[in-house]
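With one protein chain withheld, the remaining protein chains of the complex are depicted in position.
Letters are used for the chains, namely A, B and C, taken in the order the chains are written, and counting of residues starts over at 1 for each.
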Amino acid sequence: MSKIKNIAVLTSGGDAPGMNAAIRAVVRTGIYYNLNVFGVRRGYDGLVNGDIFSMDAKSVANIIQRGGTILKTARSADFRTIEGRQRAYDNIKANNIDGLVVIGGDGTFTGATKFIEEFDIPIVGLPGTIDNDLAGTDFTIGYDTAINTVIDAVDKIRDTAESHDRLFVIEVMGRDSGLIALRSGISTGAEAVLIPEIAVDYDAIMTRLDKTRKNKASRIIIVAEGDKEGGLVVAEKIQKQFPHYDVRVSILGHIQRGGKPSCMDRVLASRLGVAAVEGLIEGRRGEMAGLIHSQVHFTPFNKAIKHIDSINQNLLRIVEILSL
Amino acid sequence: MSKIKNIAVLTSGGDAPGMNAAIRAVVRTGIYYNLNVFGVRRGYDGLVNGDIFSMDAKSVANIIQRGGTILKTARSADFRTIEGRQRAYDNIKANNIDGLVVIGGDGTFTGATKFIEEFDIPIVGLPGTIDNDLAGTDFTIGYDTAINTVIDAVDKIRDTAESHDRLFVIEVMGRDSGLIALRSGISTGAEAVLIPEIAVDYDAIMTRLDKTRKNKASRIIIVAEGDKEGGLVVAEKIQKQFPHYDVRVSILGHIQRGGKPSCMDRVLASRLGVAAVEGLIEGRRGEMAGLIHSQVHFTPFNKAIKHIDSINQNLLRIVEILSL
Amino acid sequence: MSKIKNIAVLTSGGDAPGMNAAIRAVVRTGIYYNLNVFGVRRGYDGLVNGDIFSMDAKSVANIIQRGGTILKTARSADFRTIEGRQRAYDNIKANNIDGLVVIGGDGTFTGATKFIEEFDIPIVGLPGTIDNDLAGTDFTIGYDTAINTVIDAVDKIRDTAESHDRLFVIEVMGRDSGLIALRSGISTGAEAVLIPEIAVDYDAIMTRLDKTRKNKASRIIIVAEGDKEGGLVVAEKIQKQFPHYDVRVSILGHIQRGGKPSCMDRVLASRLGVAAVEGLIEGRRGEMAGLIHSQVHFTPFNKAIKHIDSINQNLLRIVEILSL
Partner (left out) sequence: MSKIKNIAVLTSGGDAPGMNAAIRAVVRTGIYYNLNVFGVRRGYDGLVNGDIFSMDAKSVANIIQRGGTILKTARSADFRTIEGRQRAYDNIKANNIDGLVVIGGDGTFTGATKFIEEFDIPIVGLPGTIDNDLAGTDFTIGYDTAINTVIDAVDKIRDTAESHDRLFVIEVMGRDSGLIALRSGISTGAEAVLIPEIAVDYDAIMTRLDKTRKNKASRIIIVAEGDKEGGLVVAEKIQKQFPHYDVRVSILGHIQRGGKPSCMDRVLASRLGVAAVEGLIEGRRGEMAGLIHSQVHFTPFNKAIKHIDSINQNLLRIVEILSL
C-alpha cells in the first residue's frame, strides 16, 4: 500500500443534520495526519465538474452546530454515466487525490461501488441520512436529530389537539422505512403508528381509539411517508369511522431535514469522521464506517446498502401497551 | 353599579399560545380582589351545558409556560341559537356569576356582543388569536409566538434549501390576513411575501428571483394561507418560469398554534388578564382590553372586530430592499 | 449636502442577537441605493487599525438567523485617545468613506459623539444591546431575544424546582437596569423581582413567600445583576428566614447574549438597518435610528444615551398580583 497524501470529502444524497460535523472531523483528522484535504462541492457532480478546492482547519471552524452541508449536496445524473465517472476520475487524478470520503446514504454507496469497480480509487463511506436504513451501524448521522425535530413538532400540535379535543394524523418522513415513525410514535405517546413494514390492522386501531377515549387528553396517530395510503387517507378513514371526532392532518415535511444536530449526531459524526480518515490511511476501500454498540466497525458498501428493515417488534408492542 | 363578587373565564375560537398565561392572570387577579373565580370549559359550549367549576390560585400554578388552553376551546353551534344563549344565561345566573372574561378572536366577540344585547351580563374580552386581526391592540396574544415558530421552521428548511440550492415556497397561517406572512418574511430574509391584502405581481417576483440569483445561498418565498392561489400553485408557476430551479413546497400547518408562549405573549397576556378583571370591577362591559404602545386600552367589541387590515407598506418595501 | 457614495458599518460594545440582521440590512440597503459598502472588524478598533473590507450582497447571505456579529466587536482603548481617533479618521478618508453606521449601546454612541465633534464624518447609530437602556426607541436590538433565553432557562429550572419543592434565586443580566429582570419575572411567574431601580422591601417579600406557600408548585425569585446585593446574598437571606426551604441559586450568565434572534429582533434590526442608510442619504448625522410605536424615529446621540430608567410601576404591581 502506497502512503496516502491527499484526500477529498463530499456529501451526497439528501442532506442530514450532522453532515457538517462529519466534514469537520474528516478535514481536521486529515490535517492531524499531515494529509492535504480537498472539499468537493455538490456531491459527485463536483467530482465530474472539477468543483474541488483545498480546505484547512479554519474552513471547518464553527460549523459543528450547523444543519445542512457546507459542501452542498446533489443527485448527479452525469455520474450515472460512464463518461461522467471517467471525468470524475480524471479530476481526482488531476488533483492527486488518493483517498475519498463520501458521506451519504445507499445511493451514495451504490455510486461509489460502481466507481471503485471501474477505477482505482480508495473510497470510505460515512452513513449520512436521516432514514437510518443502512446495515453496519446502529444509527446513521441525522436520524436522532430528525426524530427530535418530529417530537418537538408533535409536542406543539398536541397543545392544539388537547385544547380542541382533536385527533391528529401526522405524517413523518420515511419512504421505505418506518423507523422514524416508530421511535417518534413512542416518544410522543401516539395511539398508533402506521409503517410500511407492517400491514395496517384498521380494526385494531379503531377498537383501541374507541377503548382509550376517556383516558386521553389528545389523540395522535403517526404515519410514515411510505405507508401505502398516506396520512390524508388514514385521516379520512378514521373520520368516517368516528364522525364525532374532529380529525386533522399534518404533514411535517422538510423541517425534518434541517436544524442543529443533536448531541448524539455530533458525537457520531465526529467519531466516524476520524474513523474514515484513519480507515483510508490503513488502506481500507469500499467500506462504510459505522458505530455498533459504541465501537467503530467497517462494512463493505454492498452489505451496508442491503439493510433489511428489521423492525423491533418489541417497540410496536410498547406503542400498544402505552396507548392505553 | 353593583359590586362584582363572582367572575368566570373561558377561552373560545382557535387556541393561541399565551391563553394559559391569560387565564392564570384572570384567576389570580380575581382572587387578589377577593372575587370568586369560575372556569368554563370548551368556550361558550361550557356555558350552555353548565360545564363550570370553581378555580383557586393553585389551579393555575405552573401553566404560564404551556401552549394551548387548560380550559379547552371550541366553536359552539348551540350558542348561535337563542335557546342556547338562554341556557348559557341560566347557568350564569345559577352560579351567581356577575362578570365574564372571554378570551378569543372576532367570532368570540361577535358572540359576546349578541349575548350582551339579549341578557344583562357584563363581559370583558381579551384578544387571544395568532392572527393579530383585531383593532384596539397592537398585538394579539399568540401572534408573536406563532411567528417565532414560523421562523424556527423556516430556519430549518433553509438548511436544506441551501444544501440543495433549492427554492422553497412556504405557506404560513393567515386566512384573511398577511401579517404573519409579512413579519416572518422579513425575519427569514424571504425573496417575496404573498399576502391576501396585495395583488401579486408575478412579473416583479420573477424578475427579482432572476436578478438576485447569484447573491443568495437559498431562496424562500412565504405565502399566506389566504393568498388567492395558495402555496402549491405559486410553486408551480415559479417552477414553470424557472425550469432549472429545484422548487419545493412546505405547508407549515398546525405547529403554528402550539408551543411555549414567547416572552412578549406572556407579558401581554399577564397584563391584559389583570386589566380585564380590573375592568369588570370598574363596571366595564362589552369591551376588549388591549395594549397600545404599552398602555392598556379598552375598545368596544363592535370596533375591535372591525379591524381594517392596514398592511404597513413600509414592511413590504423592506422585504423588497433586503431580498437583493 | 454632497451625495454619499461609500458607507461603512461596524458593531461595538457587548454583542447582541440581531446585530447580524442589522448588518445585513445596512449592507443590502446600501447596495440597493447603489452605494459601496465596507465592513469594519472589531468595532472602533478596526477603524483605528484599518481593518476595513468591501462587502457585497452575498457577504451577508444566510446570517439573519445567527447570534453574535460577523463583524466581531470589541471595546477599543485606542479610540479613546485623540491619536487613535485621528488614525480612525485617516483610514476613513483613505477608503473614501462618507457615511458610517455604528451598531451598539451607550458607549458606542458616546465614542461616536466625540468623533463627530473632532472630525467631519456623518455617523448614524443603531441600538444594539440586550439591555434596552437607550432613549429614542421602544426596544433595543437583542433585548427580546435575551429575555426569551432567560425564560427558556427559568422554565427548565422550574422543572427541578417543582420536583424538589425548591426555591430558586435566579440572577439575570442588567448591570444598571432591571428591565430584563422585570419582564422575565412576569413571564416566568416569579414570586418577586429585585431590580437596581427600586429599594428591596425584604419584609414584603418574606411575607408574600410565607402567604403564597400553599398555592405554588415552585418558587422563583429573579434578581437583576445590578441589584445591590446580588443573587447569592439574596438567597442567603431567604434561607435564613425560612430554614425549612431548600434554596438554590442560579446565575444565568453569558448564555443570555447568544442564540438565534427572535422574530421581534429580526424585524427591528431589519427596519432600523434600512432606516440608518436612508438616514445617511438624507444627510443625518449624530443620530440614532429607533422604533417608537412601530414608527422610525431619529434621536441625537446625546439624548439617546440619557436614558432615564423609567420602570413601569404597573409591571411591578403585576408581579405582585400574580404571585398569589
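We adopt the following convention: a residue touches a chain if its C-beta (ideal position, glycine included) is under 8 Å from a C-beta of that chain, and two chains touch if they have at least 3 such contacts.
Quantities reported herein were computed from a predicted structural model and do not represent experimental measurements.
Within the full complex, the chain left out of the display is in contact with A, C. Only one of C:K156, C:R175, C:R213 or C:K228 touches the absent chain when the whole complex is considered: C:K156. Set against the missing chain, the residues A:N49, A:S187 or A:Q239 yield one that touches it, A:S187.
Screening C:N95, C:T129, C:S177 or C:S250 for touch with the missing chain picks out C:S250. Here one chain is not drawn; of A:D45, A:D144, A:E171 or A:E287, the residue touching it is A:D144. Remark: the omitted chain is touched by one listed residue; of A:A25, A:V48, A:L126 or A:V200 this is A:A25. Along subunit A, the points of touch with the absent chain fall at residues 24-25, 28-29, 31-32, 56-58, 61-62, 64-65, 138, 144, 147-148, 150-152, 155, 158, 162, 183-184, 186-189, 212, 214-218, 260, 262-264, 266-267, 270-271, 274, 293-294, 312, 314-315, 318, 321-322, 324. On the side of subunit C, touch with the chain left out of the figure occurs at residues 11, 15, 17, 19, 42, 66-69, 72-74, 149, 153, 155-160, 162-165, 168, 248, 250-255, 257-259.
Note that in this section only the chains that are shown with their structure count from here on.
Centre to centre, using the average C-alpha position, subunit B and subunit C are separated by 28 Å. Centres computed as Cα averages put subunit A at a distance of 36 Å from subunit B. Touching two or more other chains at once is no residue of subunit C.
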